[in-house]
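Only one protein chain is missing; all other protein chains are in place.
We call the chains A and B, going by the order they appear; numbering starts again at 1 in every chain.
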Amino acid sequence: MFPELSPGPQLLPGPRRSPKADTGALATHQTSIGTGYDLANSIFSPDGRNFQVEYAVKAVENGGTSIGIRCKDGVVLAVEKVITSKLLKQSANKRIATVDRHLGVVYSGMVPDGRHFVDRSRDEARAWRDTFKTPIPTADLASRMGGYMQAYTLYQSVRPFGITAIVGGFDSELEAPVDGEVGNGPSVGAGGKNPDKKYGGPFLYMIEPSGLYWGYYGAATGKGRQAAKAELEKLDLAGTGALTLEEAVKEAARIIYVAHDDSKDKEFELEMSWISGAGGPTKGKHQEVPKALREEAERLAKKSLQDDDDEDEEKKEDDKMEE
Amino acid sequence: MDHRPQAWGRPRDDVYGAYDASYLQTSGPKNATQSPVVTGTSVIALKFKDGVVMAADNLASYGSLARFTDVKRLRVFLDSSVIGFGGDVSDMQYLDRHLNELAIDEAYDNDPSAAPSDGTSPPGTLNAANLHKYLQKLMYKRRNDFDPLWNQLLVAGLDADAKPYLASIDLRGTAFTSPTLATGFGSALAQPIMRRYASTEEQAASRTREEAIEVAKECMKVLYYRDARSLDRYSIAVVTKEGVELKQDELLERQSWAFAERIRGYGTQTV
C-alpha cells in the first residue's frame, strides 16, 4: 500500500513535493487549494501561511463546543458532548481530564489528539514536580504545551494537532511545604516572598493548533464558539464583577446550552469540572462538578432558554398587534 | 604557600598531605548507599476486627544523636492506606514524593468527587494490598540494582474484600503479612507484647479498636524505655473502612526518665 515509503527515523522530513509552477490561483489570495502549498505541513505559502495548520483549525471547528470561565475564586471548564450513538454508555466517556491535582484540560476537535495532548500534559506536570519539587503553575503548563503543539507545525513528518485545548488551573495561594519536609518545617516558610503580593489564584489558557496561546477570563472553542464568546463577553469577568464559582458553573451550563444548535445537531451531554482555592468547595483540586449542582445548572439553563423563546414569541406577537 | 587560584580554599598538602582523589574516580566499581544516615526507629502495627492501628515515634536520629524530634514517619496514601517508615529518612522522603506522584496518577481516572458518600474510596483505587505489592516490586528492584532504599516499611489498610490488611517490606524486597508487625528494635521488643494481644488472624479479628490502641501505646512505652533511639513523642494512625485517622503529635503520658539520674554503675560514671 505504501511502496514508496522507506522506513527511517520518525523526524526525517518526508518526500518533498514541489509546489505547482502555476500560482495563478494564489494571486487572488482566496484559496489554498490547487496551489500545492497546502499539501504538506511546515510549508509556507508565498504570503506566509501554513495551510496545514489552518486545516487543523477546521477540524477543531467541527468539534463539540468547549468553554472555560475564570472567575474570582476559581475556574470552570465545560464541554458539549454530542451523542453520536444511542449505544454510548451515558456519562461514562469523560472529555475533561485531570492533568495534576490542581489542573484540568478540556478540548474541542479530534478526540484522540486531545487524549495525546492530555497524556503529554501529565508528563510535563510530573517532570516539573520531579525537577522543581512543586506543582507546575498553570502558566508554565500552558507554555510547555504551547511549545509542544508548535513543534508539530515545524516538520513535514508530522501533522499539527486537530484540537484547541483549554487549560484551567488554580495555583495554590498557600505556603508550599519545603521539599522533603518531614517535621513541622521552618516557622518562616520557604522565604523569598513579598508580603504585599498576592500569590497563586485561578488561571485559564487556550492553546490553538498553531501553538499560539493566550490567557483568558472566558475562553470558547469548537462548533459553537461564536455564540459562546458572545455570551462570555456579557459576563463581567475581567472587572470587579463578583461572579462566584457557583454562579460561573451555572453560566457555563447556560452558555453550552445557548451555543448548542438544536435544529442542526443531535442531542448532547454536558460535562463540567471546577477548581477552587484551598478554602473553596474543591479544596484546590480539579474535580468534576457534583451531579446535584450540574443538574441544577442544567435546569436553570433550560429554563433560561425557554424564557428567551417566550420573549421572542411575545415580541413577534407584539409586532403582529402593531400591524 | 601555594597562592595559585586553583589552590584557593584547599587543604594545604604540606599540612594535611596530598588529597586522596581516589573516591572521585568515575571508572571502576560504584558505591551506592552502604548504610543509612539519618534514621527512624521502630514502627509497630496491629490489626483489629475493623481495621489496623499503626504507631511510630517522631524521632530521626543521626547516629546516636537525637537529631530531629518532630519527624512524621506515618504517611497517608489516597486517604485509605497508611505507610510507616523505619530506617533512612532521606529514602523515606524519596518514597514519599514517589507515592505522591502515584497518588496523582490514580486520581486521573478515579475522580475523588465521585467517591461514595459513606467515606469509602471509589472502587478501582489502589488499596493497601495493591500498594504493598507495588512497594515490594520497587524495593526488590532497587536491591537488585545494588542501590537499595534503606527502609523497612509497614503498609496498613484494607484489601480488595475490604478486610483489614497489614504487611511489611524491607530493603531487600522481602515481603510478608501478619496480624501484628514491627520494624527495627520493635520486632524484638514490641512483637512479643503484640502477639500476646493477638498471635493469629482469628484472634486479631476478635479484638476491638480500643484494645488495639491500648496495646500500641503499651508498646510505645516499652520502646521508649528500652530502645535508646526512641522518643516519647509519637504518631498513631487508625485505618478503617471510613478512612484514616492520624494523630501526629501524641505524648506518652506520665513517662519519665528521671529515675536514670539515680542509677549508678553504668557508662562513664566512676562513683
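The working rule: contacts are C-beta pairs under 8 Å (C-beta built on N, C-alpha and C of every residue); 3 or more make two chains touch, one makes a residue touch a chain.
We take it that contacts and distances are computed from a predicted model.
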Per UniProt record, name of the chain withheld from view ["RAB4A, member RAS onco family", "RNA transcription translation and transport factor protein", "18S rRNA (Guanine-N(7))-methyltransferase RID2-like" or "Proteasome subunit alpha type"]: "Proteasome subunit alpha type"
In the intact complex, which of the presented chains make contact with the chain not displayed? A, B
Given A:R49, A:K72 or A:H116, the correct residue touching the omitted chain is A:H116
Would you mind spotting which of A:K58, A:K133, A:K266 or A:K302 touches the chain that isn't drawn? A:K58
From B:R10, B:K137, B:R196 or B:K247, residue that would touch the chain that is not displayed: B:K137
For subunit B, which positions touch the chain that isn't shown here? 109, 123-124, 126, 129-130, 133-134, 137, 160-162
Against the hidden chain, subunit A presents residues 1-2, 5, 7-8, 10, 14, 32-33, 38-41, 51-52, 55-62, 85-89, 92-93, 110-113, 115-116, 119, 152, 156-162
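In the analysis below, only the chains that are shown with their structure count from here on.
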Nearest whole angstrom, what separates the Cα centre of subunit A from the Cα centre of subunit B? 43
Which of the residues in subunit A come into contact with subunit B in the complex? 97-98, 100-101, 122, 125-126, 129-130, 133, 179-180, 182-184, 282, 285, 287-288, 290
For subunit B, which residues are in contact with subunit A within the complex? 58, 60, 68-73, 89-90, 92-93, 96-97, 100-101, 104-105, 107-108, 111-114
